[in-house]
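Here it is, the structure, as structure tokens.
Removed from the display is one protein chain of the complex; every other protein chain stays in position.
Let's look at chain A:
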Amino acid sequence: MNDTTGLGDDVQLITLDVNGTCYEVITAPRRTLVDVLRHDLRLTGTHVGCEHGICGACTVLVDGLPVRACLMFAAQAEGARITTVESLADSGTGELSDLQRAFTAHHGLQCGFCTPGFLMLAQGFLAERPEATKEDIREVVAANLCRCTGYQTIVEAIDACATARRSQRAAGAEEDSCN
């Protein structure tokens, strides 16, 4: 039995900024960001589907950009802003965000395992490209794998969210110009 010591010699203390909270983690250099998020910080909303960067289930935002958290070591994320699926709903009321509501309205999820990855992919993409067309969205959705939905309703959900955000902004702009 070797189940006596802690983490072994080769550990380091890192600081991670996740969803606006600062965490200090003692971890081995080889641990991936997704494993630290899930198992050290217990933020289990981010899922692991392949561990080689293809399926995208582990997608989180690092400084606002979608990243495969299975392809990044936790230590590499020091000093960056990390955002996970747990950040999307209102932390006080639990109310779902417009993007999350669009997924439910369009039946953009079934088993829900890939869903956090698609949500974070869309969250990062729409922030950067609010004017994205449905075709652009389909292109981006092709970055991740889903086995349940056939993708159509995921594309529709993200497109509906983008469209609603645009019309809201337009309405806001109109209101501004009236004042």
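Here are a few things to note about the model shown:
Operating definition for what follows: contacts are C-beta pairs under 8 Å (C-beta built on N, C-alpha and C of every residue); 3 or more make two chains touch, one makes a residue touch a chain; residues count from 1.
Here, contacts and distances are computed from a predicted model.
Taking the options "Xanthine dehydrogenase", "NAD(P)H-quinone oxidoreductase subunit I", "Carbohydrate ABC transporter membrane protein 1 (CUT1 family)" or "Dihydroxyacetone kinase-like protein" in turn, only "Xanthine dehydrogenase" matches the UniProt protein name of the chain that is not displayed. Touching the missing chain, out of A:Gly49, A:Pro66 or A:Gly124, is residue A:Gly49. Although one chain is not displayed, its contacts with chain A can still be listed: residues 1-3, 5, 8, 28, 30-31, 35, 38-39, 42-52, 54-55, 57, 84-86, 88-89, 94, 96, 100, 103-105, 107, 109-116, 119, 138-139, 141-155.
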